[in-house]
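A single structure is presented below for examination.
A single protein chain has been omitted; all remaining protein chains appear in their positions.
After this line comes chain A, so read on.
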């Protein structure tokens, strides 16, 4: 007697973003969350957390997206950044070879630091700067020196990155935050790849029968029902 009008179960998923400066991490998020793009986006300062829902046929995933903000520049991210992350987007700029090296470094770091079951997607961004962006799906070879002249700034072949992703068991996409190409697909693929078992239900109608776990009971909400400004009250 399934109630077809009942809301789909919803779960939150913590997703972290990693990658060299200026590869387009924040732009991918901006495209995904606001369907927007800014030509000269500033290095990320000030905003480093966003949420966005992703509707799957059988459930809703609410992404809690943690953008990096400064601490990654010298590989100084705090453990709290990785903790409980169920998904990671490791981004490189496919016009910039060093950015793939950096991406590989982050993948290794995630495998060392993050939860064992984390879903990692490797994303080559700025596809619009390559000649195959319009959909003429011709995979370019390595090291075309005249790439930019011919309107193709690609420096990292699809093949190279894809092979690496397969070896490491990563999801792999080439995207353009500018045109929006493949951006939603990345997040949907991640949502689908997260094992059902690792999804903790968000509080809500779908979760109300799950029972309150012991840890949930112990948890304290500092902005709870009590008015924290009522300074002189006392329990005694």
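To be clear about the criterion, a contact is a pair of C-beta atoms (placed from the backbone, for glycine too) under 8 Å apart; a residue touches a chain by one contact, two chains touch by 3 or more; residues count from 1.
To be clear about the criterion, contacts and distances are computed from a predicted model.
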Key: Name per UniProt, for the chain absent here [options: "Rab proteins geranylgeranyltransferase", "Tubulin epsilon 1", "SUMO-activating enzyme subunit" or "small monomeric GTPase"]   = "Rab proteins geranylgeranyltransferase"
Key: Given A:69, A:90 or A:103, the one touching the chain that is not displayed   = A:69
Key: Hidden partner chain, residues of chain A it touches   = 7, 10, 12, 21, 43, 45-51, 62, 69-71, 73-76, 78-81, 83, 113, 202-205, 215, 218-224, 226, 228, 233-236
